[in-house]
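The complex is shown incomplete by one protein chain, all other protein chains being positioned as in the whole.
Up next, chain A:
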Amino acid sequence: MNHALILPILLPLITGAGQLLFYQAPFALQRLLGFASTFWLVLLGIWCLQIAGSGEHVLYHAGDWPAPFGIVLVLDRLSAIMLALTAVLGFCCLLYASSGSDKRGAHFHALFQFQLAGLNGAFLTGDLFNLFVFFEILLIASYALLLHGGGRARSRAGLHYVIINLAGSALFLIALGTLYGLTGTLNMADLALRVADAPPGDAPLLAAASLVLLVVFGIKAAILPLLFWLPRAYSAASAPVAALFAIMTKVGIYAILRVFLLVFALGETPVSETAWGWLWPLALLTLALGGVGVLGSNSLRTLTAYLVILSVGTLLATISFATEASLGAALFYLIHSTGMTAVFFLLADLLGQQREEGYDRFSATGPIGHRWLLGSLFFIAAIAMVGLPPFSGFVSKAWILQASAQEPQGFWLWGVLLAAALLTLIALSRTGSSWFWRPGEMASPYPLERGPLTLVSFMVGLNGLLAVFGEPVMGYLELTAEQLLNPQAYITAVLPEATAAGQEISP
């Protein structure tokens, strides 16, 4: 058993607790601790990618209790990708925050670490109740981070965000109680076996539990009827926090993948079929609403929040085909969209600080400082966001379209996805021309900080690199999709004895 597997959870947890205990220590020291911890998380993420790349499931039994009884952490390719993505995104957000916005409220760095601990835990755990606990950890940290900096808009958005997530937590527990009452276990692998063997009389209750879970993860991921908290919350949060929140909707998507491709996927008529049936139309509607919202937003941050919704719709629509090609394409798009929405939240702050009036609102048309430099950056970032070559958005969308072309319903996705991309293109070019082109040069521009500018350029560069190294990445993602569609391997890894016994009995 490799004890390093629990480090992605323990490291930020201990760092955060330390920062909380010694909050009177110099601020520079707190920052340094945060950087050190996040940097190690990036290294750990790369290490996880490597050891998961062999295709084996790496296990960690907490307290050395055997699997269905104790809590087990499972690292497979999907978890490794999510861990690495979170670590890189967290590192960039922390660097950006250190340009000054981390001083606008108390305990930013400690909360940031707790948030990372919750995220990493949710990606690693192999137990549904444990998933609930890590959801709560990441949520309570996100409540406080959302309010970081204070102000009326944040209090108002925070109240909605907290209340809907508390209701979601209650639903999560109801689903868990139902599942435990029916099967007597909450370990995901064990649950998958028991759900597959459940008597037909239990099927309606199991379907109900699976749909309640879909609602819970739908709140986190922001699927259509459950997404109205998102634009306000994301556009009210401070820039680095909103950029980190780009991964939060992806936690919901990760949980949907995990639960509906593993726990409810086995048996002759899998329970997950009902959920997939709901997911497809809702995802398309989410995608369409995201496109309309992008065009109708009144500020760059709201626009980016709708871009998040658009990406969620695209992802879930692609995932709901549940084929190897579509899952691989969806994961590529997940990496691209998480990075680019984060870039746009940071960019909105960077540009807003240089504008004479209105911060990031579209109604204000005052001049902007350093317009050649910032304009070029915005132009390149917009190209990457919309999905034009040579950036990874193009690769991911081409792959999604290719994968969905083989499906009978794929033409719906083609239509909605391309129309939404066109709307995004129009909205972003309108922003660019009204901010950089129309107004004249600013007489005395505000000083431009080098650090944040370099960081945002670096993140856009990373997106380009993802396209350059598209082939090895796509290879890794195809193997990930293959692993996801083979839940039996996960179950054999977690419960070697149960599967062996089952195989002896069945012939």
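By definition in this document, contacts are C-beta pairs under 8 Å (C-beta built on N, C-alpha and C of every residue); 3 or more make two chains touch, one makes a residue touch a chain; residues count from 1.
One rule holds for everything that comes next: contacts and distances are computed from a predicted model.
Participant: Tell me the UniProt protein name of the chain this structure doesn't show, selecting from "NADH-quinone oxidoreductase subunit K", "Amino acid ABC transporter permease", "Multicomponent K+:H+ antiporter subunit C" or "Rhamnose-binding protein".
Facilitator: This omitted chain is identified in its UniProt record as "Multicomponent K+:H+ antiporter subunit C".
Participant: Given that one chain is not shown, which residue among A:Gly55, A:Gly181 or A:Gly415 touches it?
Facilitator: Candidates A:Gly55, A:Gly181 or A:Gly415; residue touching the omitted chain: A:Gly181.
Participant: Decide which residue listed in A:His61, A:His107, A:His160 or A:His370 touches the omitted chain of the complex.
Facilitator: A:His160
Participant: Contact with the hidden chain only, please: which chain A residues?
Facilitator: Counting only chain A, the missing chain is touched by 129, 133, 136, 140, 143, 147, 151-152, 155-156, 158-160, 162-163, 166-167, 169-170, 173-174, 176-178, 180-181.
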